[in-house]
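The complex appears here without one of its protein chains, the remainder shown in place.
On to chain A.
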Amino acid sequence: MATNAPDDADRPVDRPRPPGINTNRQAERRRAAPLSTTSSGSLESQRLQRVQQILTQRPERIRNICIVGHIDHGKTTLADWLLAANGFLSHRLVGKARYMDFREDEQQRGITMKSAGVTLWHQHRSSEGVDGVGDCAITLIDSPGHVDFAVEVSAAARLSDGALVVVDVVEGVCSQTRAVLRRALQESLRPVLVLNKLDRLALELHMTPDEAYAQLRCVLEDANAILGAYEAEMEIRRAEENALDASLSALGDALQLQENGVGPVSTTAEETCSKVQFFQPESGNVLFASAYDGWGFRVRDFARIGAARLGVAPQQLRDALWGDYCWHARRKHIVPLGEAVADKPRARPLFVQLVLENIWHVYRNFMEASAAAADGTLAVRDQIAARVGVAVPERDLHHRDARHALQSLMSRWLPLNRAVLDTVVEHVPSPLQALSARLEMLWPHTRKASPSALQQRAAMRHGDTTPESPLMMLVGKMFHIEASLVPPALRRQLEARAAVENHDADEDGADRPPGSLLALARVFCGSLNSTGNLWVYGPRYRADVGATHQAPYCYEMAGAALNVLLLNGRDFVPLTDSPTKSTARTAIAAGAVVAIAGLDACVLKTATVSSLAPGVCLPFAPLSDIGGARPVVRVALEPAARLSELPRLRRGLRLLSQADPAVETFVSESGELILGVSGELHLERCLTDLRETFARVEIKASSPMIAFRETVAGGVSITPQNPWVTSQRQLPKMRHGEESAAAAAAAAATHDDEEDANIASESDGMTDAEIVSREPAAAYPDAELLRGLRAGGAVMVPLPNEGIELAIRALPLPLALANGIEAAPLWVLRALFRGRGDRARSTTEWSPATKMLFAELCEAVRRDVFEVGERDAATEDAPSSDRDTASRTSILGSLLAQRTIDMGPHGVGPVWLLGPLCLQEHSAGEGDDEVMRLRDMLRAIFCGERPGATADIGVDMPPLPPAVRRSLISAFQLVAAAGPLCDEPLLGVALVVSTRQLPPSESTASGLSITLLAEALRKAFLAANPRLAEPVLRVEIHCSAEALGQVHSVLSATRARVLHERLKEHHITSMFVIHAYLPVHESFGFVDRVRRASSGAVADVQMRFDGRWQLLPQDPFWAPTTESEVEELGVEDGINAANNVARKLVEQVRVRKGQRVAHRLVERAEKQRTLARKK
């Protein structure tokens, strides 16, 4: 058996210490800290020196990797071993210290939340078949496994060239394994599979080596299935794109257009990495390991050991060790398993025989025999150690704790760090090699042919660090470090700079959070020149858009302001050891991943740092383009204690959003400070960060306010609780002259919300009661007509001064139209509708772009109204061509312009005030069917009539006098901004005003009041079956087939409307995508619920608001009244709104606004106790 001498050179001296079985983890960590800085001082400095040398001069010796995998599969423990090999911590603490989890809460919870980087030094020696590379600097980024922190993984993958995919062999390939592996493939990383926790197979599951072998094969197949699926997807996509390309190249002009755009990012990346390399133990990209016990090996390592024993060539054994081969003892030959079976019934695969049996033997003897007589065990231990040929100190080997003895043996026999780091050096390409595959994905300008693009491309491809080449640097993420970790010299420098910067700012130094923000960046080419200037380009910078060449999009700064730091575990060391040389150029080898201080003022999350000026520099692709989850949990923050803490909270939020790639912060429409995060766990961490580090104030987090909209369903209300219905009932009574007090009371009950009229606030003395009583007072010549109009929900406003009477009705606009308008950008709507200020302007003057947008809007409306809805079956087969669309556009546009008096709220929007203008004049001359159909459609929209109906409301009526018109507009704007249900804006309502001549009467002249008109508009609204509309989010859920049922049950419990559910495109495994509309009101905690219900099988939830509103079918005034309803649902009572969602929501809003709600202070009046007051 060949020996594998322990590498004593790069291992610190272990101090004898009793094994820490129950030791406090924190204490251990603290004790570990000085070890890294003091006790191994000379080694440390030597290592640092070499790493610095490599990072500045030897790009071919750099490797950048990240550790990814499912949560609790052992990523951080693996990292611990690698760090221990570099002397960052004692071997004794490996697996307990979790060195890469810097944060306190990471330590407490035992999970990683932030990715953290460290640069290791590794001596790669040559062995059979492989030439030694020499010493290498390996930058290792440990990433979190929890799904909430997926963005951290993306940021880590961005900066790496290879990925160590860690899989727990007991749990197998899990949801997050799948996600991160795909992520790594998308980023064109070279994956290395680490099958971890082999010890659990032996110790926990008590598997035999044969069973363990079967399990390992299963896991390996699963992992390869992901790769295969990904490759197949790429194949399909490539085929499609080739077809598309062929068709595109036929259209020469079209291609020209694409050339100017950003270019197809994903396609180019996928084309270059044509073949995915599968995980094959014999090719060396699979590691078998137990990170806890500190051992790991590749097939090759055992082949070396076994070859000596069996007497075959190591090369031969390496190819046959994994797979269906066995050792034919008689023939002294390796034969396929099938042949051997015929020969000998109990043939076992070589891997079991040579590898697993040996390891199991060690485990059996150390762990299971430990209970037996001590002396015998110790002898066995000695014997085993002698057989594997490893010198283990006796105090370790004979240790009382069998596990400790085992670890000390195994980690010397099959050292994990050596196996892992060797694999990394051999399998992960050096940065420059890797760039040939990754550059097109990272930098989507490879197809551009401009001289500057070519120059940049060449410099990056060759890793040019000469003074002539431009500097290109990619900032992958910002991270926060404690003040104590910043090198003292640097800290002084930073503080001085901060003091200068904040000299005029209002903040005092004590207010600044301690520590500093560093950027994790990768250098592509060029060198940091401290004399020249640099530009920092944010993700929204575009080289071809001149408007983005200034402050919010890019910043200019002096090169001297940047400090390059080496990632050295928990502390950061300046990369160049002579920071005093002010004019020095800092040449960093291309591909080095370093920390950079001094960028915190201008980098938010990711950025491109370049020495090229704006317009010339082509930036790297922003992370969001490539993928990365959007925040799905939103909360509103405010200071819990005092208002004066608000500025600190704002600043803290900005810092947080800088330090965390997954956080989104903004000010909402209602002015709230909104924090968007990717899950409940993430939220908790962000709040802790804000409280303790960034803002340092107590924070109150609540669910953000939800905006509702009020709309109408059409028809006439009959619900008794509706105030309009109540007032209608009261009308005849008042004619009979019942006492006015009752009417006043009723009126007070009717309109319980005060006018919000800024305009009319002072002048208007009229009370609601007067309005109500005035209405019937006007003498009607035609009582029949009046009753008819009333029955149709029209509200009559007699204006004797002007000699006319208004009849106001509220009609629903198609929700599709309302949604379309709500979703359209404001400026488009302005361009479309505000132009009607002067009537002369017609649709012909619209710019082509505006016309296109309007055409789209019209098309959407037409589709939704006529094809999806069942209003008119006849138009279903209407062919749509460009000509049709254009003519439709112009007609609808001009009709709108003629008929609409105003739109609301705030000038443009989904609420229209339609006046009595002539419809007929337009249709003359255009007599074809299309025009007629459009007219019918408009009538359906505007008049609520069925197409073809003869009655034309709003045609041939006396026009509105200008004074009335103005007041009407003001009143309309008031009502549109705050409806009668709960003062929320209206949506999708057309308020149609018709006029008729009033016979001259001698009734007293009364002034025209905005309040009066607003009240009438509100009543008309109430009469037309008011409804509440709530915003809905478009939710996209990716889940595996087995979780579908649970996901659907959550969806139906949250009143979501499922649009469709289908197998994922280009996806070979059974992943489903569900699209649904989810009420915003139900979206808080939704992600958590879905994940919990599906036990984590939901891979990805994405929510976004696309300006869509959904009508709540319930009448907010409805309450159980009939006997059976009362019996079933509870008493008729204002409070008992539990069975009416709309009502519940309305009341919530009203309570929030302090408006009157049906609220009983006392639940059971007769049960009140007089609280004891001693008399």
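The rule we apply is simple: a contact is a pair of C-beta atoms (placed from the backbone, for glycine too) under 8 Å apart; a residue touches a chain by one contact, two chains touch by 3 or more; residues count from 1.
Here, contacts and distances are computed from a predicted model.
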Problem - Omitted chain, identified by the protein name its UniProt record gives, among "Prolactin receptor", "Cytochrome c oxidase subunit 4", "Methyltransferase type 11 domain-containing protein" or "Ribosome maturation protein SBDS" - result: "Ribosome maturation protein SBDS"
Problem - Selected residue (touches chain absent from view) among A:E638, A:E684 or A:D1088 - result: A:E638
Completion exercise
Among A:V335, A:L485 or A:L604, contact with the omitted chain is made only by A:L604
Exercise for the section: Check the options A:V312, A:A713 or A:A1158 and report the residue that touches the missing chain. Expected result: A:A1158
Problem - Identified contact with the non-displayed chain, of A:N86, A:T377, A:T711 or A:S970 - result: A:S970
Handout entry: Residue of A:V180, A:L490, A:L618 or A:L653 in touch with the missing chain, whole complex considered
Key = A:L653
Handout entry: Absent chain, residues of chain A that touch it
Key = 552, 604, 636, 638, 642-644, 646, 650-651, 653-654, 657, 665-667, 669-673, 702, 705, 741, 745, 749, 754, 756, 758-759, 761-763, 826, 837-838, 906-907, 962, 966, 969-970, 973-974, 977, 1133-1135, 1152-1156, 1158-1162, 1165-1166, 1168-1170, 1175
